[in-house]
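Note sheet for the following structure.
The complex appears here minus one protein chain, its other protein chains still in place.
Now for subunit A:
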Amino acid sequence: MSPDESVSPREVTVHEVTVRYRGVPALDSVSFTLGSGVTGLLGPNGAGKTTLLRTLATALAPDAGRIEVLGRDPADPAQRTGIRRRLGFLPQDPGLHPHFTAFEFVDYVAILKEITDRRRRHDEVRRVLEAVGLGAERGKRVKALSGGMRQRVALAAALAGDPAFLVLDEPTVGLDPEQRMRFRELVAGLGEGRTVLLSTHQTEDVAALCHRVVVLDHGAVTFDGEPHALAGIARGRVWHSAERSPGAVAGWRTGLGVHRNIGTAPPGAECVEPTVEDGYLLLLDLAGRGRTGTEARA
């Protein structure tokens, strides 16, 4: 591992990482590797997603295991600073200052990223605000912006300095469908040439954006593979019926008036093409029954 600036590996490696809160493991021997492109991170509430993201963003130090971000070890203070110089982090609640304008907030974050040349920094702030479609709104106060616009301000702040590693924690929470669509368009373009980890509850986002998905449950990785492989877990286990099938672990009435069931299909059931969500739900159910992550991995 070399922390030299000229060497810029885009990989993020997580090896047997454990993080405990008051003795309770929030992450338990988590291992995976991220490369260029957008990787989705799925998991129910309390699965350890935010802990993992904060650990990768160097906010938390693991109790055990090793992390290497862009060829640097965050345990070393100098290398940790090196990581932070190349990191873009969008927390779940980015905490924008309502009285700042969009420009002022992103500029403030850019200063904290140590972009010190004023002219260059202001150019960069303008660039990222343009990139998230807020060029015209840069003079507006944050409190006057819609929820979607605020989220884009936060994304712009994360993008300031052109980070090589972007960590996005549930960026589409609270957005309406149109705002989500716009956000999805934005994130889709970010995976080119950089490593993006997108934590979300929205399996449609994963299906649409990610070339890879990691599922976390109870602090452990239960799936690590391509989205279609996650969907593939449910192949032959999703079927439609007039009423909810008793053997289904999950099911709901669709808008077409039929029940979509997930589980062990009864004989003669009419199976349909599974989605990432079907695979994810089935995976969580399997994990809930005590199957190990290794068994579930594609």
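Please note the rule applied: a residue touches a chain if its C-beta (ideal position, glycine included) is under 8 Å from a C-beta of that chain, and two chains touch if they have at least 3 such contacts; residues count from 1.
FYI, contacts and distances are computed from a predicted model.
Asks: Choose one: "NADH-quinone oxidoreductase subunit M", "ABC transporter permease", "Heme exporter protein C" or "Protein ImuA". The correct choice is the protein name in UniProt for the chain not shown.
Replies: Of "NADH-quinone oxidoreductase subunit M", "ABC transporter permease", "Heme exporter protein C" or "Protein ImuA", the absent chain's UniProt record names it "ABC transporter permease".
Asks: In the whole complex, not just what's shown, which of A:13, A:39 or A:58 touches the removed chain?
Replies: Of these options, the touching residue for the absent chain is A:58.
Asks: Just one of A:107, A:205 or A:277 touches the chain that is missing; which is it?
Replies: A:107
Asks: In the full complex, which residues of subunit A touch the absent chain?
Replies: Subunit A touches the missing chain through residues 5, 54, 57-59, 78, 81, 84-85, 87, 89, 91, 93-98, 104, 107-109, 111-116, 118, 121, 157.
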